[in-house]
Structure formats: structure tokens, C-alpha cells
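Missing here is one protein chain; the remaining ones are kept as they sit in the complex.
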Amino acid sequence: MSLPIYATFGQRVWYYAFRVICAIIFIFLITPILVVIPLSFNAENFFTFTPEMLRLDPEGYSLKHYQDFFTNAEWQRSFKNSLIIAPIATVIAVTLGTLAAIGLSQSHVPFRRAIMAILISPMIVPLIISATGMFFFYSKIGNFMEGTMGLDKNFVGYVKVILAHSVLGIPFVIITVTATLVGFDRSLTRAAASMGANPVTTFFKVQMPLILPGVISGGLFAFITSFDEVVVVLFVGSASQKTLPWQMFTGLREQISPTILAVATILVVISILLLTMVELLRRRSERLRGLSPG
Amino acid sequence: MKLRKSLMATTALTVAAGMAVAQDMPMEMTIVSWGGAYTKSQQNAYHTPYSEMTGVTIINDDSSAEAVAKLRAMNEAGNITWDVVDVVAADAIRLCDEGLAMEIDFDTMLAPAPDGTSATEDFGDLLVADCYIPQIVYSTTFGYRTDMVGDTPPTKICDVFDLKAFPGKRSLEKRPINNMEWALMCDGVAKEDVYDVLATEEGQDQALAKLDTIKDEVIWWSAGADTPQLLADGEVVMGSTYNGRLFSLIEEQDQPVAMLWDAQVFDLDGWIIPTGLSPERQARALDYVMFATDTQRLADQAKWISYGPARKSSAPLVGQHAELGIEMAPHMPTDPANAANTFLYNYEFWADYRDDMDAKFQAWLSQ
Partner (left out) sequence: MSDTASKAPVLAADGTPLKRSLNRALRVQKMRALALIAPLLLFVMLSFIMPIGDMLFRSVENQIVENTLPNATQELAKWDGSSEDLPPEPVFRALYHDMFLAAELKRHTRLGSRLNYESTGMSSLFRQSGRKLDDAGKDYRKLFLVVDEAWGDGATWQSVMGGAEGATPDAALVKAQKSQIYRLDGEAPRGQLDFAPSQDVSALLPLTAREYTAFAIVTSLIKKDDLAATKPFESLFVALADDLSTADLSGYDGPGADNLRALQASGLPTPNYTEIFGEMDKDWVNIETWRTIQIHAEPYTSGYFLNAVDMQKTPTGVEMQPEDRQVLITLFVRTMIMSLTIMFSCILLGYPIAWLLANLPMRQANVLMILVLLPFWTSLLVRTSAWKVMLQQQGVINDVLVWIGLVADDNRLILINNETGTIIAMTHILLPFMILPMYSVMQTINPTYLRAAKSLGATNWTAFWRVYFPQSIPGIGAGSILVFILSIGYYITPEIVGGTKGVFISNRIAYHISSSLNWGLAAALGTILLVAVLILYWAYDKIVGIDNVKLG
């Protein structure tokens, strides 16, 4: 990708022009996030760059929105809820999704297309429709669990949101895991089986490590789907299950508070950490697969 | 305190004879409101003292904007998760009409004024529906940027429609209520005839035609936080919103904004209790409502936000802002200086015509 020394003038111009174009697109991608970060230190309660901020006057900056996030009970509760709901929803989506993807990747699966379409459907049905449809369904389930099984109202609330979110995360797991399995060499499992490993051992010792990147990236998508989902939780959940996006959404609607931006900044930092982790994992898996570390 | 207890006992007897006694009431309740500064004022004036007194945990759900839709869905699914809901009068009438809110017997279920005046009399004609317990009077009015209107600030509602004198964007609410009335008043219809005209096809078309003249310069808002943000950013010259939002913008956030009280429209905000609650939860909700709508609590709320208490007996108790220490009375929509020219919002008209008008307005909007 580097420019060869024999490149003509035109090639050189194009080479640099192309880099500039790419740089501009990257700027387009990243600016909204960069804008959010300074605004989260705004001393005023608006999403506005104040003259003080532009003068880099320390007066114009403050940590009060961060303070608000860490001290306000509503924010804390919603953050905690998101941390409960998203991981559990992810685990469900990943477990069921990976199993199904392995099933789907076998040869001779009857009705493969139809099954695939059904499993992908949560991604393609407009969210607002899914949300209302699921509301009625989960209300019935909730009534049953509370009334007949006598479970705690709060617990039932969490179950409803977690199930709804795991459904939404499933298509991502299916897509990523099947994509990884397309390149999976079946002779490996046969080799393992021929050496006396039972299917379970084969799965965990041979297949799993190799499709792990797909599973992890599917899991991360599922996690983000739940962590960033506002429409369905607004319908299916009740206030005790208020998640972070819900709190942000009402924050945007009803109050002017850059606390939302502070939260976003914190999440961006967490995202960077997560992405770095994924990258490290990926490098490890490639080492394991004997591919060059690039 | 004793009086309250005994009143509550009678309430429980009259409403839910033999169904629930106080100690069976659940210790957790979900209260639905609008969020932001408004919920904060309720938190300070009602929730916190109530929790301290009874030990009940109150969960805030800021979903009042979707209250009607969600209550209907909950009712249909038979799974009511809300205990007390804060809605505006028009929504309350609708909920009441559809049987989604329980009917309230004001004199037995609400506390009388300290001097013994019955609740019915104390609230007076603000009791606009059988299911609705008014809490505050707010008004929808205009704020404008003082630095963007030149030397002659707007003084009349019709300045909103005057693009020559006041060029620039304005923000209006994305619904027909209020906008249609203002449009007619500025199109030469006398104030007292507005609703008669609006009840006719031609009147509706006339109002929309007037709104057409500024349509290109309007940013439509749907959330209470929109206009204050737009004003703070200088995105609009003037915009309609709730007077409490403007109060907070001007007094608490120190923005170069002033209020245009002309033709402000009074509206109510208050509580409804959904139908279909279990007797225990209903008793808890009634207990809360009786506490939160007594004379002192309503006056307390006015310390936190510039909305007028709905009880006549609360008005003399309104004092200073709890944090800023400024007198609240001059900032109330009901203050004589502000209420020089108010517009009387016709609840019944809007309950009847809302569906009709919404359909027209939305179609007009997307053309």
C-alpha cells in the first residue's frame, strides 16, 4: 500500500488525494464523538459551545455533569440496570444463537432459508412494531409469572426486558457465527472424533476456539443492541427496569442536561477499552490458528 | 395528622369497603410524570415527605408524554404497572372518557382546606373531569431572545405571526392545541368567538391558512426541553413553551430571554389513578394523592417551579424559590400583571375535537 518509487506524477497525486479523501471521511465519522467530549465539560446546562468555552476560559468548563451522573440516583439506577440486563441478554443470545448457527451450518438442514429468515427477522422488523407487539406478549407472560407462579414483580420485569433484548440480539450472533463457520474446516472435527473425542469435547476443544472471534463479535453486537436500545425497553419495561438509554431518552426530551454527554463520554472510553480488548483477542486467536499476526 | 388518618380510614371504607386496610398497602409505588425540573419539584414537595412519613419507595417514571397510549395498552393487556399518573387536562378527560382512569369522589378522597372548605369548593372550576385531581395551573406562552429582536421587543401574540417586524425562526408545538387558537385570534377573530369558529370546517381551514403564512419559519417541537434549548442556542427568535421552562431558562440559567405573557393559555396538570389496580394498590395511590394534593403540599411545589397551585387555599402560602430565594408570585401565570390578557382554554372543546383536529393538523404539517 506504500507508494512505489517508480510512481508517476499522476499516481502520486492520486495517492495523496486518496489519503486526504479518506482522512476527511474519518473526520466525518469521528467528529460527532469529538464534539460530545468537550460539551460534556460545559459549565452551563445546554448543549451549546458557550463563548467562555471557545476562549478556553476555565470558567466555561466544569465537571458538574459527571458529578451529576455519579451522584444522581436515577442515573445510577439506570446504569446498574443496563449492566444487569445487557450481559444476561447477551449470554442468552450468544448461547442459543451459537448453537443454532452450528446447526444451520450443517449440510442438509431442511427449510434452511425459512429458518434463517425467521431468526434474522428481529433485525428487519421496524422497532416500533416489534415494541408494541412484544408489549402485549410480555404483559401476558408477566401476568402469568406474577399471578400463577407468584414471582416478584421486579424480577418478572427484568425477565421481560432481558428476553426481549436477547431476541433483538440474536440476528447479530447468527450472522457473525454463521459467517465464521463458512470458513470452518470440517476435517478438524472429524480428526478430533477419529481420535476418540466425544462431540462435547470436540466442540469445546476444537470448534469453539476457532469460531470464538465470531462468537465474541456477535456477542458484542448483541450487547450493544441491548445497551443502546430504547424503543423496546420503553414499552416492555417498567420504571424499575429503566436502562441507561431510557434515562438518556427522557433526559433529551424533558430536561436540558449535558449529563447525557458526560455519560456518552464515559461510554466512549469504555468502548475504546472494549475494542482494544477485542483486537487483542483477535490477535491471540490468529496466533492460535497459526495465521501470521499481520 | 390524626385528621388525615381518620379521613383515610373513611376513604378506605367508602371507596373500597372492606377491601383493603392501610397496612396491606404495598410499600412501593410507581409515579409517572414529565421529568426534568417538574419531576424534581414534585420529588421535593410530595415524594420525599411522603416517603419519610410512610416509608414507601417511590419510583419515578418520566413517561407522561406517552401516558394515554401506554395506559390503553396496559389496560388491554391487563397489566397496569403505574400507580399514579400526572397528565394534562385534555389527556385526563380522554382517559376518563375511555374508562382508563378511576372516578374520584373529591370530597371524601381529598383533604379539605385548612379552614374546612371542601375540596370541591377549594379546587372550584378547575375540576374539569371526574377522574382528575388538578395540581398546578401552568400556561403555554412565548419566550423571545432579547438580543435578537432589536429595540422593539414583541408585546402582542400576533407579533409571532409578523415575519417583517420579527424575522427569524420561531418554535411552535407540534400539535393543533393553542396554535389554532392563536392563529384565529391573529386573523381577526374575537377572543370569545374562537372556539365557535374553530368548531367549523371553515374556521379550521382559516386557522391553518394563517399558520401557513409562517410555516416555513417554524421549528416544531414535541418535547418540553426543545424550545428552551433552541432559545439558548439562538436558533429561534421566539418560541412557545411552558412558563416554568422559561422561568428556569431566564432566572436559573441566566439566558438573554424574556417572556411574552400576552394571550398565554392556561392549562392544568394533575393526577389520575388508572383503573384496574388491585384494591391494595388503589388504596396506596389514593393515600398518596390525598397527601400530595393538600393545601400545604401544593403550595410547597411552587417553591420549586413557577406554576400556580390549583387550590385557592394554597395561593397565600406561596413563598420564595427554595434555592434562588426570589419571590415566586410575580412569576406565576396567575399573577395579575402577567394575566392581563389570558386566553381561556376550552377543555371540553378539545376533548371533543382533538381527534378531528389532530388528523387535519398532521396532514397539513406533512404537506
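To keep things simple, chains are lettered A and B as they appear, and every chain counts its residues starting from 1.
Heads up, the rule we're going with is that contacts are C-beta pairs under 8 Å (C-beta built on N, C-alpha and C of every residue); 3 or more make two chains touch, one makes a residue touch a chain.
What you are looking at is a predicted structure, and each value in this text was computed from that prediction instead of being measured.
Considering the full assembly, A:Q106 is the residue among A:Q67, A:Q106, A:N154 or A:T201 that touches the omitted chain. Contact with the chain that does not appear here is found for just one residue of A:V206, A:A239 or A:A264, A:A264. Within chain B, the residues in touch with the undisplayed chain are 66, 68-70, 72, 76, 94, 97-99, 169, 219-220, 222, 233-235, 351-356, 358-360, 362-367. The set of chain A residues touching the chain not shown comprises 1, 11, 14, 18, 21-22, 25-26, 28-33, 35-36, 39, 47-49, 96-97, 99-100, 102-104, 106-110, 113, 115-130, 132-134, 136-138, 163-164, 167, 170, 172, 175-176, 178-179, 182, 217-218, 221, 224, 228, 230-231, 244-245, 248-249, 252, 260-261, 263-264, 267-268, 271-272, 274-276, 279, 282, 293-294.
In this section, only the chains that are shown with their structure count from here on.
On chain B, the positions that touch chain A within their shared complex are 30, 32, 34-39, 59-63, 65-66, 70, 73-74, 76-79, 81-82, 223-225, 228-229, 232-233, 253. If you check the complex, the residues on chain A that touch chain B are 44-48, 74, 132, 135-136, 139-140, 142-143, 157, 234-235, 238-240, 242, 250-256.
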